[in-house]
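Below: the structure, in structure tokens.
Every protein chain of the complex appears in place save one, which is left out.
Labels run A, B and C following the written order; every chain starts at residue 1.
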Amino acid sequence: MPFQFPLRVYWEDTDAGGIVFYANYLKFFERARTEWLRSLGLGQQRLREQTGGMFVVTDAQLRYLAPARLDDELIVTAALQDHGRASLTIVQQALLKTEQSPPLLLTEGSVRIGWVDAATMRPARMPAPLLERITPSP
Amino acid sequence: MPFQFPLRVYWEDTDAGGIVFYANYLKFFERARTEWLRSLGLGQQRLREQTGGMFVVTDAQLRYLAPARLDDELIVTAALQDHGRASLTIVQQALLKTEQSPPLLLTEGSVRIGWVDAATMRPARMPAPLLERITPSP
Amino acid sequence: MPFQFPLRVYWEDTDAGGIVFYANYLKFFERARTEWLRSLGLGQQRLREQTGGMFVVTDAQLRYLAPARLDDELIVTAALQDHGRASLTIVQQALLKTEQSPPLLLTEGSVRIGWVDAATMRPARMPAPLLERITPSP
Partner (left out) sequence: MPFQFPLRVYWEDTDAGGIVFYANYLKFFERARTEWLRSLGLGQQRLREQTGGMFVVTDAQLRYLAPARLDDELIVTAALQDHGRASLTIVQQALLKTEQSPPLLLTEGSVRIGWVDAATMRPARMPAPLLERITPSP
């Protein structure tokens, strides 16, 4: 079961085509990743203060299948797909809540985030306690 | 003659009402203020590196008279209205370029920006050379 | 008691000053107004389909007292201050949730929204059932 984050589509998210602007799914994905990390006890502002590091996105892929509209309720998922010592790959979906089940898949993608030193922006190994929280041992 | 900054309305600026989303005029106003400062030789990134200070907005007022739409060409103005030792008040307009003249006023407002220490966010006096550039002696 | 809407500050809301970008409070205010209307049974997408009308903002005033940062939890309020036959004035606040009480006021303002015909963008009287929901008789 991937992590699930609910959100609502507001005016700010839509464009003159009457649908959610394509870049905004990357906002939605970021919110879900942030809440997934928070659910593991990892607040990014605090991480940065404690470790001097932060995540930056290095790759993103999106496939848009169906549009979302004003007032729609979405579920955005995040699930760890893969990881190294300095990066994580997370698969994500935006689904439309419907009266019927299951929800309708609108957009899916994957995002690779790398750990960097916030001062230099250079890639760095994730601190061990961070990686342990994200990748529970079996 | 106020400072004038031209811009184009893109998909990102519009909402499902088919018009520019109301918050985005504050983005347009900020771009014009930034270019006005730059025209005075004041780059904000460099200012911060050199002085440790930055501007933050303390008050904003907007009046929306007519909407802008996708592909519209706007002119955004910025003119100093008033200033103290720690703040500036700038009047701004967004106008629609038309085939006829003059341009049509869409949105107008005023924005008060205060100088703060970037580390503490506390109000501070503007450095004298900064204020001199902004308020030329008569 | 004004209507209260909770929200979280994400990366998308912040700027290089390390704080929430000033225009984004108008997004937060819009979300809270939308949820306030929804709490009265008024979905804007449905309203538009049923009546052909929609709200547009005609005036906005903001006062910025203290900044919000990444990961902060805010409460955004909305309360009807005044109304005519074609417009509503709503007072709004963004407050920072703190361990202590009460929450800290960050930004406050008022927003006037007018009812327009969505096709022509011309001001129009609000449909009576709409106005009745918004302004309960004493």
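The rule is short, and it goes like this: a contact is a pair of C-beta atoms (placed from the backbone, for glycine too) under 8 Å apart; a residue touches a chain by one contact, two chains touch by 3 or more.
Values in this document were obtained by computation on a predicted structure and should not be read as measured data.
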item: Hidden partner chain, touching residue among C:Thr14, C:Thr58, C:Ser87 or C:Thr107; value: C:Thr14
item: Among B:Gln44, B:Gln61, B:Thr89 or B:Ser110, residue touching the chain not depicted; value: B:Gln44
item: Positions on chain B contacted by the hidden chain, ascending; value: 8, 10-12, 27, 30-31, 34-35, 38, 43-46, 69-71
item: Residues from chain A at the interface with the omitted partner, ascending; value: 17, 19, 22-24, 26-27, 30, 54, 56-64, 67, 118, 121
item: Absent-chain interface as seen on chain C, which is shown; value: 11-12, 14-19, 21, 23, 69-70
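Everything below uses one rule, namely that only the chains that are shown with their structure count from here on.
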item: When chain B is superposed on chain C by its C-alpha atoms, the rotation angle in degrees, nearest 5; value: 180
item: Between chain C and chain B, distance of the C-alpha-averaged centres to the nearest whole Å; value: 23
item: Whole-Å gap between the CA centroids of chain A and chain B; value: 33
item: Where chain C touches two or more other chains, by residue; value: 27, 30
